[in-house]
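Would you mind keeping the following structure in view while I ask a few things?
Every protein chain but one is kept in place in this view of the complex.
We just call them A and B in the order they show up, numbering each chain from 1.
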Amino acid sequence: MQIILLAAGQSKRVKPIEDKNFIKFCGKYLIEWQLETLKQAKLEDILIICNELNLEKIKIFVKNSKNKNLPKNIKFGLQKNLDLGMAGAIVDNQSLIKKNVVIISSNDVVDVKAYELIKEASKKEKSAMIGYQVSQYFPGGYLQIDKKGYITEIIEKPKEGKEPSDMINIVIHYFADVQELIENLKKEIKNKSKDDIYERSIQNLINDGLKVKAIPYKGFWQAVKFPWHIFQLQRYFLDKDKGQRIKDKVSLISKKTSIAKTTIINGDVIIEDGVKIFDNAIIQGPCYIGKNSIIANNALVRDSNIGENCVIGFATEIARSHLGDNVWAHSNYIGDSIIGNNVSFGAGTVTGNLRLDEKNIKCGNLDTGLNKFGLLTGDNIRCGINVSFMPGIKIGSNSMIGAGITVTQDIEKNSFVRGETKLKISENKIAIKNERDEMRGKLVR
Amino acid sequence: MQIILLAAGQSKRVKPIEDKNFIKFCGKYLIEWQLETLKQAKLEDILIICNELNLEKIKIFVKNSKNKNLPKNIKFGLQKNLDLGMAGAIVDNQSLIKKNVVIISSNDVVDVKAYELIKEASKKEKSAMIGYQVSQYFPGGYLQIDKKGYITEIIEKPKEGKEPSDMINIVIHYFADVQELIENLKKEIKNKSKDDIYERSIQNLINDGLKVKAIPYKGFWQAVKFPWHIFQLQRYFLDKDKGQRIKDKVSLISKKTSIAKTTIINGDVIIEDGVKIFDNAIIQGPCYIGKNSIIANNALVRDSNIGENCVIGFATEIARSHLGDNVWAHSNYIGDSIIGNNVSFGAGTVTGNLRLDEKNIKCGNLDTGLNKFGLLTGDNIRCGINVSFMPGIKIGSNSMIGAGITVTQDIEKNSFVRGETKLKISENKIAIKNERDEMRGKLVR
Partner (left out) sequence: MQIILLAAGQSKRVKPIEDKNFIKFCGKYLIEWQLETLKQAKLEDILIICNELNLEKIKIFVKNSKNKNLPKNIKFGLQKNLDLGMAGAIVDNQSLIKKNVVIISSNDVVDVKAYELIKEASKKEKSAMIGYQVSQYFPGGYLQIDKKGYITEIIEKPKEGKEPSDMINIVIHYFADVQELIENLKKEIKNKSKDDIYERSIQNLINDGLKVKAIPYKGFWQAVKFPWHIFQLQRYFLDKDKGQRIKDKVSLISKKTSIAKTTIINGDVIIEDGVKIFDNAIIQGPCYIGKNSIIANNALVRDSNIGENCVIGFATEIARSHLGDNVWAHSNYIGDSIIGNNVSFGAGTVTGNLRLDEKNIKCGNLDTGLNKFGLLTGDNIRCGINVSFMPGIKIGSNSMIGAGITVTQDIEKNSFVRGETKLKISENKIAIKNERDEMRGKLVR
């Protein structure tokens, strides 16, 4: 059985994050985690469909990876026309696709159980789709099924209370013979159908008599549709990594670290090789600290993912945030934020993460649904001292942000941002006293 | 003996604090402390004279209070015409006032001893007034007395060196028959006397032959005339509370708290039920920490009163300040400040508390007499990140202060304040390096 792993999505809704596949959780790329899970389910014949921007990067990653838990047989396809979505991904790579396949998306994260269920179903059914069971309304595509559990229709965003079942469609789709689907996709494309060609084709096949079994699944599911979904995944992967390490008897805190005696570590924490933690730093789990990162004196890291080679400087607080590799913070508060790779913050810079009116924070023109959300950045950013970022601000890659400003708008990539500084300089006519003994006296304990 | 507790003062000079009677010290309202002290002196027949704004609030407080140390017999009067001051308070409530009374003010704080002295005097004298003995000049009303210790005149603010005695008039005035005074007050009001009608009437009675004994008193006395008087009271009530707890064998630090092992607690400290103190926080007494408040990692609280349900966040310093209930601070410096209820400060926000020229700080158009004084706020305030408050600034209730600004003027209540942000955005033409290994090397210890 071949896995068609769709990884060509344009990641538009997570901008300025360039490519969802390369978001790292606990030191592993999202796509790496996906491949590991497939291997766990003994699904090792993989076709990854990439786009022109990430094809080489994914190839190189797979080629150079020393991770022994990746599937053995990984091939690569290229989707040229990204506007055609999933339909384009499949049609563009027709020649590489076998008959008996499971189509999955690189940014739908599920437990290995979901793959095991679809594999099990493949032994009995001509086709099957995982139905993710929800206990409350979710604005997605619901599966309408007949008495025997076969899908009759996929109903997109029904009104609340009008859901046809408790199952929503997530992209884990089995086809004993995917060629039927491909022919239908081609026909729809020829007819210049727009939007949801893939879903429409499946509906066509169902209408023409294809039996598609709905497979109920109750475990973890989280798509990376919007950046703030990263927070849920961060906690999920930390738990998963921890479980794996406990199973493999690998210690959660590497012994190749230098951790001061006065460091305080609480809760679930994974600390990698080469990490240095200085006196009076506090790590309040759940936390992941990547290779060779430094947590300096009096820093507090809580409920966060710190990448490799980061430096979390003196008196910095990183709270409920996801930091990429090579992030340098120094006397900052970074809360509820998603920070890319190779980003540095000058001392005194703060990410606002709560509106004065405490309403939900917008990111671009989207409501995050969160009343706490901070900064969202791309890669390669330098930020000066004493900068104030409003909640929900996005900073594009390769940008520099000058000192002492309040950033109240999103910043496009490749920007250089500074404030206007008007100083009024006059003659100082006030004598400056040298004696402060009285004041000092008050400090004595 | 009936106590006439004057509580209708307009609190104008403590604005934006709404009502002095409801400033909390060590978890108890000022008026609650006053009532407790009266009960201690076994003075339990109380008439509280309120104004239209606080009558209901005071009634409800007395009705609902679970404090067992309040006098049993508390009645309420209403002063309608606040412009007539103490005279109006008494005349408006003539029908509720008995014959044998002590008139006191709700914002003159004294030891129980002062009440005991006036009670003692009441056994021998037809009338008496407490004379607070000062060891240095004080700009108040001095008592001129005859050889037998009876008052001949109250001299308002004599010149320094011209004081008629060492006693100043504080409002603890006994009258065996207060009706004489009331009749005189009514006559003066009819004659359209302005200002100090009450004091004038007493002088009239003295001139007409009333014997008013001056009762020297040396203990604590502090009126809440200006906001900064709160600091003195804070220390006084902490000591009083501590003394009471020691006497009652109640521990100063509740056992229903969660205090991290690495928390450092020095000096006189009262910590209430439900308080949580996190690792590496420092409490440097004298300090009071109210119910259910959280003192987070690396915070420093010194010489301060923290109300209930406060959150003193990471790396925040609260020094020599009085915070109401539900105050949220996060990576701030709040020094020599008086903060109302339900106030929050964004990270990096600082209260300036020292002028560059180190001169006395003005609050409104008043000289505080202090070279260190910070911020003074009302209730219900939200303040953004990286705000700078100049020393002595007042913020009215129900206001919001935007991020990154320097607040150089008083803010009226119900205000929304923000800065002008002009960003200059150009193309960034500088390549951002990824390699910082050299810099990292320097951090290794």
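The criterion applied here is as follows: contacts are C-beta pairs under 8 Å (C-beta built on N, C-alpha and C of every residue); 3 or more make two chains touch, one makes a residue touch a chain.
It should be emphasised that the depicted structure is a prediction, and the values quoted were computed from it without experimental measurement.
Asks: Which residue from B:Gln234, B:Ser321 or B:Asn342 sits in contact with the chain not drawn here?
Replies: Only one of B:Gln234, B:Ser321 or B:Asn342 touches the chain omitted from view, namely B:Asn342.
Asks: Going by the contact rule already stated, which one of B:Ile253, B:Ile282 or B:Leu370 would touch the omitted chain in the full complex?
Replies: Residue touching the chain left out of view: B:Ile282.
Asks: Among B:Ile23, B:Val350, B:Cys363 or B:Leu376, which residue is in touch with the absent chain?
Replies: Of all options in B:Ile23, B:Val350, B:Cys363 or B:Leu376, contact with the hidden chain holds for B:Val350.
Asks: Touch as defined at the start, partner being the missing chain; which of A:Gln34, A:Ser106 or A:Gln284 qualifies?
Replies: Considering all chains, including the one not shown, the answer is A:Gln284.
Asks: Just the residue numbers, please: which parts of subunit B touch the chain that's not shown?
Replies: 264, 266, 276, 278, 280, 282, 284, 292, 294, 296, 298, 300, 309, 311, 315, 317, 326, 328, 333, 335, 342, 348, 350, 352, 354, 356-358, 380-382, 386, 388, 390, 398-400, 405-409, 411-412, 414-420, 430, 433, 445
Asks: For the chain that got dropped from the picture, name the residues of subunit A it touches.
Replies: Contact residues on subunit A toward the absent chain are 262, 266, 279-280, 284, 297-298, 314-315, 330-331, 346-348, 356-358, 382-386, 400-405, 419, 421-430, 432, 434, 436, 440, 443-445.
The rule is short, and it goes like this: only the chains that are shown with their structure count from here on.
Asks: Report the inter-chain centroid distance for subunit A and subunit B in whole angstrom, where each centroid is the mean of the CA atoms.
Replies: 51
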